[in-house]
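A short worksheet on the structure shown next.
Left out: one protein chain. Kept in place: all the others.
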Amino acid sequence: METVSLASAFAPHIVAVVGVALAIMADAFGRRALAVFGASAGLAGGAVVAGIAHGRPAAISGDLAVSGAGFSVVSAVVLGLAAVVVIGSLGWLRSTPSGGGLAALAAVVAIAAAAIAQGADLLVLLISLEAMAVGGYALVWSARTEASTEAALKFFVQGAVATSLFVLGLAILFGMYGASTSYVWLRAGMAGMTAPPVTTAFVLIAVALAYKLGAFPFHSWAPDAFESAPPHASALLAGIPKLAVVVALMFLFTRAVFPYIDPTIALWVFGALAVASMAFGVFGGLAQRSYTRMLAYSGIAQVGYALVAPALGAPAMMAVAVLLIAYAAAAAVAYLIAGYVRSVRPEWDGTIAGLAGVGRSHPLAGAALVVAMFSLVGMPLTAGFWGKFLVFGMAVSAGFWWLALVGVLASVVSFGYYGAVLKAAYFEGADPGGQGAADSPAPETTPDVPAVTAACVLTLVLLGIGVAPLFIGLRWVATLLSFA
Amino acid sequence: MLAVDLLVAVPLLGVAAVIALGRGSATRPRAIALAFSVAFTAVFASLASAGVLTGTAVDGIRLAREAFPFWTLRIDGLSAPLLALTAVLGPVAVLASWGVREKAAAHHALLLGLQASIAGVFLAADVILLYVFWEAVLIPMYFLIGVWGHEDRRHAAMKFFIYTFAGSAFMLVGILTAVFQTGHTGLAEVLDSAFVLGQPTLVFWLIAAGMLVKIPAVPVHTWLADAHVEAPTAGSILLAGVLLKMGGYGLLRLALPIAPEVFEAARPILAVLGGVGIFYGAALALAQTDLKRLVALSSVSHMGFVLLGISAGTERGFAAAMLVMVSHGLVAPLLFLLVGQLYDRTHTRDIERFSGMGATLPRWATLFTFAALASLGLPGLSGFPGEFLAVVAGFGAWSYSIVPVMAGLVLAAAYNLRAVKGTLHGEIAEEWAEISDISAGDLVPAVVLAACIVALGVWPMFVLDMTGDALALIAALAGGM
Amino acid sequence: MTGIATYGWSVVAVPLVIAVLAATAGRVLGTRVAALAALAPAWVFAVGVAASARVLAGEEGAIASGSVEWLGAGLTVGWAIDGLTALMLLVVGLVAFLVVVFSRGYLGPGEALPRYFAVLALFTGAMSALLVADGFLGLFIGWELVGVCSYLLIGYWFTRPEASTAAVKAFLTTRVGDMGLLLALALLWREVGDLSYTAVFAAVPGMEASTVSTIGLLLLVGAVGKSAQFPLHIWLPDAMEGPTPVSALIHAATMVAAGVFLLARAWPVVGASADVQTIILVLGGFTAIAAAGSAGAQRDIKKVLAYSTISQLGFMFAAIGAGAWVVAMFHLVTHAAFKALLFLGAGSVIHATGTQRLDAMGGLLKKMPLTAGTWFVGAAALAGIPPLSGFFSKDEVLHTVVGADLGWGVMLFAASTLTAFYITRTTVLVFFGSYRGEGVPHEGGWDLRVPLVVLAAFAAALGFAGGPIAELAGGHHGEIDVLVASIATALAVLGIAVGAVSGIRPKQGADVTKLAFVGPLRWARNGWGFDEIVRQTVTRPACATARVLDRVVDRGVVDRSVEGVGALARLVGRGYSALQSGDTQWYTTLLGAGTVALLALVAYLGRGV
Partner (left out) sequence: MNLLVVAMLLFSVGLYGVLTRRDLVAVLASIEVMLGSATLLLVGLGATGEMIAGTQVGGGTVEATGVMIIVLAAAEAAIGLALVVAVARRFRTTRIDELTGVKG
């Protein structure tokens, strides 16, 4: 790998941080909308800067960060998605007391996620994870309800334990093998050893990252957090961190630090987590009545699909990036729609059944919901298909057809709950003729236009990624998301 | 030729047109949809000049392979009859839903979308594209059943989707294996290098599983009855008419050529599935009191002939399968159309409640009798050539083992005539004495289908001319003759 | 004129076109639709005449033919006219023409005439297709089509539940036989690779004996179904629910004779197996006597004729079984004439009295002399009274059967006696004594009378045409066997005498239920109870099986297990959901336990290192 300057590697983050600073200042003057725009603009600017860097081959800067190629693309996607979600939360943030600060916080979470995706040093990774986690606790809490307070606390307690495990793993590696926490040095220090301390550290760090992903059995915080957090916050927290963490995990485990470890260990550890997460997520999702809680469970299953990739090794990195980009966008749409429905139907109890007739009364939101749900299922014509196609394709080409089969069948089961959403939105509900009229008398509510707009923008992205490859192949994916 | 691509593009343009121009109107969407579905038929007819009707393969416009690797469309003898079927059923489905006024734009947009996807399935010459269209079919069907269906439509829509999606899941893994092990996605390339497959048996059965669910073979058929019963008429028409054909088509197009030696070993299993389907489906149909369910289950029986024909492993058997598919693609839609028209007038499908409708609805009764006779395989109508050929080919392959199939044929006569007897015959029911016979508008789609049924029955070579070369190639692969 | 035989395919095409015209334009034509429909059999008859003339003029083999590939390589459909076909075309054309004429008067203007006549024309075309086919495939197509015409016409008065049931029964029963024929075709295709008669017959000598026997047996199954032979005869008595002219045409003269025609046509196959012939003889002989017995016990004029038809077809089968298919064809022709005559006569009576019940008739001799006169001709012909046609043909049948198997010959003599008995009994009940019905019966219009007269002429005279008929059929006409003829005639007279006595009704008030023969009589009337046996052993179990498959297997097991998987998934989900107790420390424990589990897994995997 070549080297480029550290400043260049962190340029997107620096641009985004400027936006955060702007947001905090604007918030201080009570200009919430400006704060939101500032944070969003900073993120968008960071995304653009990161996007520009994608043409460069991957390069390690000062042993701390990796940038260029797919790493920069993932950063760009993380920041760009966050920009859309933040601007899509405008309606909610304007009406929330500390809205400007929350916008800044959301931006911090995104920046931390981008840093995670680009980290090449355990300490950088740890600090980014912490920053993201702290922002996450606060965002969950920001709903200011009993549930969100409770969920935030639980999130925190488990998060702290996971962090401890990470630190323990770091200590073992650093203390025993490295002269530094940077991947480059660690790998040199270990020099291909598979001694028990190495594998122990492997497991500890894997668990910490799996916790962030919400993989079974480290998932317990996720349903509580995503259900109780404001939907706009969940839109940010559900997908973007997963994308970043999985890229970090792939880089760390399959290329940078543990590439020499016995592949069967990676296969079994991640394969077991993958299958367990799929099984838990899809079946757990079936039992849910709350829409956002169902999405949280389904997220566990999605993590299961993603964890197939590290079980397969480095070649699957591109595939899993596609999978999680699609997931992050679709999950953002799904949660944003929840925010939108809450604004137009204040009486909504948050259940899936409560979505009855939404597709008819609010066609735009309905359409976004349709695309998001089909993308989450992995139906062709949406982005979700290509993610699963590539990941399971990698599994098959590595000979693990049964892993692919489990994954695909889990997708089938997942339609049980994703389809239930569509069923509620389109098949249920009062007579379609009177629905629109009966729904309108709710004068004090204003529809969350930014949320539905953002959802639609992301929907178009999902469709675009879904359809474009049919015409132009997956070549562009391969070039964009090469991590070499 | 551009026309090949237009077969997918025209209905998609129709979707856009219906949404753009038809929103908010109850009647405009159907006119637009009819125009576009007729345009589809016209495009297909224009392909006749390229020799499609005599089995010439025609490629879609060749885009730069480098830039457009998946977009490969091709008509050949195997797909041409099924596309012809789609071309006939498109306008029929639109006409059958002429009375849909509730959210008409969405309904017709979905119909056209369904048509585009189905055409795509039959046209795709790339396995990934094939799979994409294959799954895309589910989406409009899901909504058609779920939104415009009958009482239990929600459950039926979910069941339909999950069940057939589960079938496709196996198929996807099979396709993934083929793609990632051969390193190609183009159908021809994949098949050419299929010998590299490490586990051909696995690949075959994974792919075949998807097909068998779609056909559907017993015992994975139970999605069908619910979906058919609850679907709106147009949905049933396309479901029975072309969706089920995807299974038989897929077996011949993909499963067999990708692993011919596995197919050879699998033939007895396919034969048993087909034979059981023929008998079991017919027996179930005999026991139904719901007219629509009866027709739905008769599909299981008819599609059993497809499996039986394919299981023979010979060109003749494959020809039988194709003939049965095309025929069933005309007869079942006609029956569903008629049952739908009856339901529109009586709001029931219960055979026990009907009596003497032959006197009340003479025009409808004539058509229904006609359709029932076509369904039981009367010579001169489209059902006979295929079933006859299937029996001949099946006997050639399996000898006297196919005698149970004969029982299925007798049962076919029994359930069809029972349906006729139950609804049309007997003393005139006072309950329905006042209802009006079908209108001229109702007649149009029915007569179109009836004409096709007669035409195919009188001259089955219409299909065989198309399929000849393509089937000979497949049969050569299968080692038959 | 004889050139029209060159366009043999037209015997199919012309009636089909007429059928379509009648169906579509029938409403406009009114009663004139009958005239349109009459063109169909007229054309068939014309072609038959032309072809017969050419055959009788000495042309050998098929005088004209053509074929086209219809179902892929080798599976052709074609037509060919030879003497046998020409003979049958004559029969079909003539009887159908007369039936159309008769129907014009029989069915009032209020009836659904377009439907009726369209199907009649369709039947003519289908029957012709069966006859002119040059191979088994074409024959099968016509075979099925005549079956469906029969179905449609039996169920003509579909608002009557009995008619509808009878129609379905007829179709299903014959369909069972058709499956045998279909299987024969499949077997022939496998063995020969060609279904045309010439190819098949050429291949027969090279086949294994068992294969030939199998093919013959399967063909026989088809013939038994169509020609209402035991055990597939049960549909024919019920088929009398159809309009009487239809019974005359389809269920007496033509369609039911198709089985005989098939066996005659396929003689090179059937005749190549002695076993098959023996079976045919046994079936035919048994059917002949059993049905004749039943006919004697009927109370419905059409049922008498229906059982009589079954019985007479049995005679023909017996003849074929005895190896004399030419004789069978001779009897087929004469039977077509006199049985069509009897049916039309019955139709005339029914038209006049409005009933089919024999006990509501009587004394019609004076009221309907023409009908009575022609009926007597038909009845005498059936009974085998010289010099009427039935005498000659039956004599030949008896002669050949006696020659082949004396036992069955004796049985046929008995059947022949019974025949004379039941037809005399019926005649007496209908035409003699006093009128027991309602209204004032009288002769119908010209359209009812003319066919009777024409048929009576044929029924009387056809016996002397044995030579040409045999020549057309492709065989030789035998001499009268004086001994057999004498015995048969004597027995016929005996039968007539007994029948005449039995036809005289017991005095009013006599308690007939006490009589010893009432029980067996009822047994005989119900077709020896065979119908009930079939219902109990086939129909009911089949329906019950279907119900069980539907309710228990399909909904109960297959579908329930599908739905069960869904329910199970939900249950599992609920169990998982219960893991989420809300207790943070439990969550954290899970986290810790997961970590330990993974550490243990890794330690286990790394144990070898």
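Residue numbering begins at 1 within each chain, and the chains themselves are lettered A, B and C in the order written.
In this text, a contact is a pair of C-beta atoms (placed from the backbone, for glycine too) under 8 Å apart; a residue touches a chain by one contact, two chains touch by 3 or more.
It should be emphasised that the depicted structure is a prediction, and the values quoted were computed from it without experimental measurement.
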Which displayed chains the unshown chain touches: A, C
Contact partner of the left-out chain, one of A:Phe10, A:Phe37, A:Phe71 or A:Tyr137: A:Tyr137
Contact with the hidden chain (one of A:Ser8, A:Ser98 or A:Thr149): A:Thr149
Options A:Ser5, A:Ser95, A:Ser164 or A:Thr264, residue touching the unrepresented chain: A:Ser164
Selected residue (touches chain absent from view) among C:Ser210, C:Ser486, C:Thr537 or C:Ser581: C:Ser581
Contact set of subunit C toward the excluded chain (per top definition): 577, 580-585, 588-589, 592
Hidden partner interface residues of subunit A, rising order: 123, 126-127, 130, 134, 137-138, 141, 146-147, 149-154, 156-157, 160-161, 163-164, 167-168, 170-172, 174-181, 185, 188-191, 193, 195, 197, 223-224, 227-228, 288, 290, 293
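Basically, only the chains that are shown with their structure count from here on.
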Overall pattern in which the protein chains touch one another (line/ring/star/complete/other): complete
Of all other chains, the one whose Cα centre sits farthest from subunit B: A
Identity of the most central chain, Cα criterion: B
Cα-centroid distance, subunit A relative to subunit B, in whole angstrom: 41
Subunit B and subunit C: spacing of chain centres that average the CA atoms, whole Å: 36
Averaged-CA centre spacing for the pair subunit C and subunit A, given as whole angstrom: 75
Subunit B, residues touching no fewer than two other chains: 162
Contacts with 2+ other chains: residues of subunit C: 566
Subunit A to subunit B touching residues, read off their complex: 360, 374, 379-381, 385, 389, 392-394, 396-397, 399, 401, 404-405, 408-409, 411-413, 415-416, 419-420, 422-423, 426-428, 432-433, 469-475
Contacting residues of subunit C [partner subunit A, same complex]: 566, 569-570, 572-574, 576-577, 579-580, 582, 584, 586-588, 590-595, 598-599, 601-603, 605-606, 609
List of subunit B residues in touch with subunit A within their complex: 63, 66-71, 102-103, 128-129, 131-136, 138-139, 142-143, 146-147, 153-154, 157-158, 161-162, 165-166, 169-170, 172-173, 176-177, 179-181, 198-199, 202, 206
